[in-house]
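Every protein chain but one is kept in place in this view of the complex.
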Amino acid sequence: MNILEVEGLRVSYSLDGDRHLQAVGGIDFRLGKGEIMGIAGESGCGKTTTVNAIMRILPPSARSEGRIMLEGKDLLSLAEKEMRKVRWGEVSIIFQDAQEALNPIQTVERQIAEPLVVHRGLDKREAVKRARELLELVGVKAERGSDYPHQLSGGMKQRGVIAMALACRAKLVIADEPTTALDVMVQAQILNLLRDLQSEYSLSLIYISHNLSVLSELCERITIMYAGDIVEIAPTEELFERPQHPYTIKLLEAIPTIAGSSAGRLATIPGSTPRLVDPEFECRFYDRCSEGTPECLEGVPPLVEVRSDHYAACFKREGIEEKDGSK
Amino acid sequence: MVLIEVFKGSVFGKLGLITLAFFVLVALIGPYIAPYDPWKTGSSADEILSSPTFSHPLGTDELGRDILSQIIYGARISLLVGFASASIAMVVGTTIGVLAGYFGGKLDALLMRVVDVFLSMPFLILAIVVVALLGRSLTNIMLAIGLTQWTRTARITRSQTLTVKERVFVLRGRALGATHFYLMTRHILPNVLPLVFANTTLVISLSILSEAFLSFLGLGDPTKFSWGITIRYAFQTGAASMGAWWYFLPAGLCIMVVVLSFTFISNALDEYFNPKLRSKKRMI
Partner (left out) sequence: MAQSSLIEVEDLRVYFPTITGLAAYFREQKYVRAVDEISFSISRGEIFSLVGESGCGKTSTGLATLKLLDEVEGSVRFDGVEILELNGARMRKMRERIQMIFQDPYESLNPRMNVEQIVSEPLKIHGRDFDLGRIRTALKEANLAPDRFLEKYPYELSGGERQRVAIAAALILEPEFLVLDEPVSNLDVSIKAEVLNLFLDLKEELGLTYLFITHDLADTFYLSDDIAVMYLGKIVESGGKDMIKENPLHPYTKALLSVVPTPGTGDGEEKIILEGDVPDPIDLPSGCRFNPRCPQKIGPICEEKSPEPKEIEKGHLVACHLYDD
């Protein structure tokens, strides 16, 4: 059972004149109910744009096309009034920068209580009581609820932001780089917390990060994005053991690890990410790919299943299953 | 050219710039285009306080002097005082502001107390004191205005300096071994000046208004014409009750239009400098 099905999502920004910047170029993916999926990619790959499109919090200059089906309801076709009910009531987001996401002049419990009042119709006292329960749930002592954000540590603020996202028991929770700005120990605490919450409440979670290692700690499946396209989707173990897309392969070789620290130089990818203002006619990774051949210029490679439940968008990997005969 | 880019997006900015350019032009070539010598008094009775005619497009005053010519000559003085006093204010204010912000500590405390002293002096009292002590001349008016306007610039540059000082590229400059002077002129000042320029247009319009005000009160240079002086004479003659609108209205309108132009320009500058700062942070 899928809680989210994205079909043909395309997001473009209009620039001066007639030019457009295609931030997300027609992607498809799904999220199962109770599943944690990671979306990985470097800056500008479109991962944040994608989730902002789901929440419909893109700036006015952005245009989204395609379908975003949340339990059968197409979010892109909803009127703003209806979408407002969806936001937080059904889909919520944990932002990266807790400092920015919290209102500095309001107590933490008030901020967690707010969506409960708006979306669940609770009265203020009830909502604050529930907010305190949520704080305990995320590992913050309930008394701290009456503190202001600046009185809390980075880790506690981030937990507060998580509590906020969980307040209305949203069907889908999106976490946009929630631990990127945190120290490694606090990050471990938060990842643990998310893991516990997910298993206890069967959260459906999309986790975005540029850090593949973090994703592998938490997610069951990982999607790799590059220049606005999805280039690979696979279960975590499968992705790391048998990466298919040349970009993914190189990316994995570029990650330093403690265990492998004496193993020689990290891999690097020549060139730089393509400009997204240029229209897409062929594989966007071709210029930097060590395996590219002229046939890669024949069109945009589609995302196809190249191994069992393992998808890649690469002409060179299609038909691989027939080659090695395993399924 | 930078100027073109700044005003590209702003209709009002262009309007302001063109209007101002017009007045500056008039001021520069004034003596060549003024139909009469503004001091030349009228010869016959019907040339006294006459309403606009073909030969005197803006009429005459109580001494038969052509008002259009007065306005044109007045433009030179009003604009000169405006620009000059604003320049004084800008230079003094920026220097003090940057020094206070950069060095902080006791120097900052001292300089800010000086600023406070000047701020606490009512502009008018100070101007009267200066003129009373030093005489009614153009230079002294510029001095009086400059002395009161510099404080705003000082405050703004000081706070901007405090912000810029903390930026990493300044720390990097220190790590490279730059002297204080180098850091202030090469790193702090270029990042403070855009704000100063945006502020300066306001200072200029305030200076022009101040000059008009002081001249209206009789503290102006009696040997020159300025818009404020013209209004003063008009007031003294009772032009308003006599219905001689051509006497006081043009000068007042000129002041208003010039100040408005500066406001439009200042807004356009603001718009220009802010989006630039925002667009600098880009995704990789």
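For reference, chains read A and B in written order, and residue numbers begin at 1 within each chain.
FYI, a residue touches a chain if its C-beta (ideal position, glycine included) is under 8 Å from a C-beta of that chain, and two chains touch if they have at least 3 such contacts.
Quantities reported herein were computed from a predicted structural model and do not represent experimental measurements.
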Looking at the whole complex, which of B:103, B:182 or B:245 touches the chain that is not displayed? B:182
Of A:14, A:61 or A:153, the residue that touches the missing chain is A:153
Decide which residue listed in A:5, A:97, A:126 or A:217 touches the omitted chain of the complex. A:217
Which one, A:42, A:97, A:147 or A:280, makes contact with the chain that was left out? A:42
Residues of chain B in contact with the chain that isn't shown? 167-169, 171-179, 182, 186-187, 190-191, 279-282, 284
Residues on chain A that touch the omitted chain in the whole complex? 42-43, 153-156, 183-189, 191-192, 210-214, 216-217, 236-237, 240-241, 250-252, 254-259, 261-262, 265-269, 272
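The rule we apply is simple: only the chains that are shown with their structure count from here on.
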In whole angstrom, how far does the Cα centroid of chain A sit from the Cα centroid of chain B? 54
